[in-house]
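With one protein chain held back, the other chains of the complex are shown just where they sit.
In this document, chain identifiers A, B and C correspond to the written order of the chains, with residue numbering beginning at 1 in each.
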Amino acid sequence: MIITLKNKATKKEEKKVVDKIKSLGYLPHISRGNNVTIIGMIGEQAEKYKENFEAMDEVDHISEIEKPYKLASREFKQENTVIKLPYGIEIGGNKVPVIAGPCAIESKSVLDEIAKIVKDDGGTILRGGAFKPRSSPYAFQGLGEKGLKYIGEIGKKYKMPTISEAMSVEEVPLVAHYCDIVQIGARNVQNYDLLKACGKQKKPVLLKRGMATTIKEWLLSAEYILSQGNYNVMLCERGIRTFETATRFTLDLNAIPVVKKLTHLPVVLDPSHGIGIREHVPTMAKACLAVGADAIAMEIHPRPEEALSDGPQSLLPEQYKKLMDELKVLAQALGREI
Amino acid sequence: MIITLKNKATKKEEKKVVDKIKSLGYLPHISRGNNVTIIGMIGEQAEKYKENFEAMDEVDHISEIEKPYKLASREFKQENTVIKLPYGIEIGGNKVPVIAGPCAIESKSVLDEIAKIVKDDGGTILRGGAFKPRSSPYAFQGLGEKGLKYIGEIGKKYKMPTISEAMSVEEVPLVAHYCDIVQIGARNVQNYDLLKACGKQKKPVLLKRGMATTIKEWLLSAEYILSQGNYNVMLCERGIRTFETATRFTLDLNAIPVVKKLTHLPVVLDPSHGIGIREHVPTMAKACLAVGADAIAMEIHPRPEEALSDGPQSLLPEQYKKLMDELKVLAQALGREI
Amino acid sequence: MIITLKNKATKKEEKKVVDKIKSLGYLPHISRGNNVTIIGMIGEQAEKYKENFEAMDEVDHISEIEKPYKLASREFKQENTVIKLPYGIEIGGNKVPVIAGPCAIESKSVLDEIAKIVKDDGGTILRGGAFKPRSSPYAFQGLGEKGLKYIGEIGKKYKMPTISEAMSVEEVPLVAHYCDIVQIGARNVQNYDLLKACGKQKKPVLLKRGMATTIKEWLLSAEYILSQGNYNVMLCERGIRTFETATRFTLDLNAIPVVKKLTHLPVVLDPSHGIGIREHVPTMAKACLAVGADAIAMEIHPRPEEALSDGPQSLLPEQYKKLMDELKVLAQALGREI
Partner (left out) sequence: MIITLKNKATKKEEKKVVDKIKSLGYLPHISRGNNVTIIGMIGEQAEKYKENFEAMDEVDHISEIEKPYKLASREFKQENTVIKLPYGIEIGGNKVPVIAGPCAIESKSVLDEIAKIVKDDGGTILRGGAFKPRSSPYAFQGLGEKGLKYIGEIGKKYKMPTISEAMSVEEVPLVAHYCDIVQIGARNVQNYDLLKACGKQKKPVLLKRGMATTIKEWLLSAEYILSQGNYNVMLCERGIRTFETATRFTLDLNAIPVVKKLTHLPVVLDPSHGIGIREHVPTMAKACLAVGADAIAMEIHPRPEEALSDGPQSLLPEQYKKLMDELKVLAQALGREI
């Protein structure tokens, strides 16, 4: 950690900072420039004292050197984490599974109809929400546990692993009971009790990035799960909030190579939420594959105008089929497989 | 709700939309322009079908007319909501209470020391966190229930109402038991189960705006609480996330007159988090008062370099004292009272 | 244009708006809902009166229906614009030219060295800045006209069309004299005198999006050029400014399918500025191709640590060579050519 003193700090001010560093058991390295003095604070986990030094009047600002997450970092584990799911599906390897399904589980029959489409055209993981985080209390809130039962049964019928979202601590064991992956949504990326609950159970966790979460904060949220003992965490970029309103969110594809350098965890991409406009989802799905996605998540619905949630961004079955064909060709050119 | 059809839509396409409007029991009003046809969908709560129409290929986009929140709106209740607290303190009236205290409750003696300062210089509500939402799992996580006990006791000692944050459904009854206001933090503004839990109990709730929450979403989150029967909700602006990194967040003071026009709920402002730099908090506190805050929340600490959280933005006692004097003069000029 | 009246507007207020619509020669279509009345203002270019109606106390807000740009829109011209350059190079067709070179022209010999690399590995357009928009007045400002001479000569030597930036009205004829494409940088996207000057000359123009320019504003800036008679305009996305600081900018790939739907103009992508980190530029270049770029612009430098500008994001020659090989394979899978 590097401490930059206020401009033209006196020897006495410098000493106050140096003494504090020593009192905490760290080593100070002083560099005096023409106007500014900087002090390196050398030792393990110096960063945890960052705010204490920032709070000193003698200090202008702090530069962090060590990363604040450990278990999530490439320094901790060099090789990519590969998450193993039922039916031989893996996330994080050379194959890029497609996670598809409706936004919300609406009924058993509609889910069955969609699952068949997903499977027939090459999707390998079935998604569907039973607990829905809706911005309005008056919008459809999901079928709850009944929905989880449906997706569990239909996943088995079509031999696909399943994923569904948990919005609170109490819902975690329910989702983990019926599904193969527990999803944490963007709005809960810093719901720390929920993250800890996910870390204490065994099922893999998909952690969506929040709409204003920095890459550093996102990896710290993953660290919350890992630090409880569950190492099967995948990250999911689904669009950040920017000034541009022509699209629902701004899919931050820049984040993918950056995150994959910093962490060993697999990265899933969600072009459906990322752009929010059905006709443009296929184009973005191709960009997701090109940028190195370990899995691609998308919403499909045979009758989007009747969908109880996210109809505008759900692919029609024929769009999905065409896209899957294109992704297969593209994957090959990229040295990967769908 | 207004539905704009795709450019040069045919009569057949127009009919498809019109028929859907009628089938839902609404009245269509058609306006045909040179290139574009727009259809008004007239009737109560048409907006709840927004996504269904957006999902139609015939539709270019939807403009909402009715506000999606009801109980939080000025249309529902014209006069300002005034929230009554113990010791005769009110939020939402002409007096502007100052909510002050440490970021985190660190020990009973430090909290007592700070509470005395808060009270002596004119603060009327005591704040302090027992459950702390920290971005790193390795940072101090708060004293938990023990901290709540401390703040409850010390609030009574100094005759000040108290506020503390609940981060999960299970913590709501605990905070409500020991404190007078339940705080929902910025990271939980769309944690809907938590909002509902707050709505089902009786203590007033302070709902912080998330760092990327639009005003509309913020009011919808308030609606989640109101819709469960708890009408004592106050909103709190504490800075949004923008491209500017010279300050911790960007305090969105624009939001205050806008929100106060849309809703009857009181609005609290938090300049400490909003700028995140101790020496600039007093200046921003004055701006908060000038813009119409119903209460001002700030962090203070006698030894910020030892604070376990938010030291860099905590006011020193002498800064707090000076600020309170200045705020009193300013309040008078604004026709209010501190 | 749709005018939504203030909630519970009276007949008299409604009449005031209707009369104003009629007085301007337009047709009002009134739809009265339960609480809100909306009025369609029917006729050509109603949107130009938007602010006048917004300024009325009777009006709550306005929704635009017609797009404010005409010549840039798909409605005006359905087929893609293909821009023809010397040596048979085209932008906007099935082939995707690679535009490469140094950020700044540093000397004739370095530019020659780089141009040879660009050409040998399949790049077809040579870029290099002679007038450099640097945020600090103390940074290298470019070689000026001498630099333009160099790029003109070296472009001819290697038979590559050339592109360089003009920062002011006076520089436009200079750049147009020596180069084949005039570039308008992100900081000048709303420098309207400069746009008009580009519109009055004949050379094709590459218009970069500003770091906070909406898609609508960007197309309106293109309209400034088109409206002066120069139809050879290509757009260039180079990253927008968001809260994320782990990358230099956030490359907004979402914008590409959206823009290509709205306009017939070709779209160039610039992954070098878009991410700003050399090692991640190749990954992003692939995403650019997948998302439908009509050309890809990148910075290369044989000794980036000596570069006078943008060294950190400039590709090394061996990275460039490897990337070009990968892009060729990828282009084929996408049904395009490099």
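What we mean here is this: contacts are C-beta pairs under 8 Å (C-beta built on N, C-alpha and C of every residue); 3 or more make two chains touch, one makes a residue touch a chain.
Because the structure is a prediction, the values reported are computed rather than measured.
S.K.: Quick one: jot down which shown chains the absent chain touches.
M.R.: Its contacts among the visible chains are A, B, C.
S.K.: Please identify which residue in C:V82, C:A212 or C:V329 touches the non-displayed chain.
M.R.: Looking across C:V82, C:A212 or C:V329, the contact with the absent chain belongs to C:A212.
S.K.: For the chain not shown, which residue from B:I89, B:I154, B:L195 or B:I275 touches it across the whole complex?
M.R.: B:I275
S.K.: Any idea which of B:I256, B:M298, B:L316 or B:I338 touches the chain not displayed?
M.R.: Counting the whole complex, the residue in contact with the absent chain is B:I256.
S.K.: Just the residue numbers, please: which parts of subunit A touch the chain that's not shown?
M.R.: Missing-chain contacts on subunit A: residues 2, 4, 7, 29, 31-36, 38, 40, 42-44, 63, 65-66, 75, 212, 241-243, 245.
S.K.: For the chain that got dropped from the picture, name the residues of subunit B it touches.
M.R.: 212, 214-216, 239-240, 242-247, 249-258, 261, 274-275, 277, 279-280, 283-284, 286-287, 289-292, 329-330, 332-334
S.K.: Residues on subunit C that touch the omitted chain in the whole complex?
M.R.: 20, 45, 48, 51-56, 68-69, 133-139, 167-171, 187-188, 190-194, 210-212, 217, 220-221, 223-224, 227, 241, 278, 304-307, 309-312, 314
As a convention for this text, only the chains that are shown with their structure count from here on.
S.K.: Which chain has its C-alpha centre farthest away from the C-alpha centre of subunit C?
M.R.: So the farthest one, by centre of C-alpha atoms, is B.
S.K.: In terms of Cα-based centroids, which chain occupies the most central position?
M.R.: Centroid comparison flags A as closest.
S.K.: What's the distance between the Cα centroids of subunit A and subunit B, rounded to whole Å?
M.R.: 26
S.K.: Between subunit A and subunit C, what distance separates the C-alpha centroids? Give it in angstrom.
M.R.: 31
S.K.: Calculate how many whole Å lie between the centre of subunit B and the centre of subunit C, each centre taken as the average of the chain's C-alpha atoms.
M.R.: Centres of subunit B and subunit C (C-alpha means) sit 38 Å apart.
S.K.: Could you tell me which residues belong to subunit A and also touch two or more other chains?
M.R.: Those would be 212.
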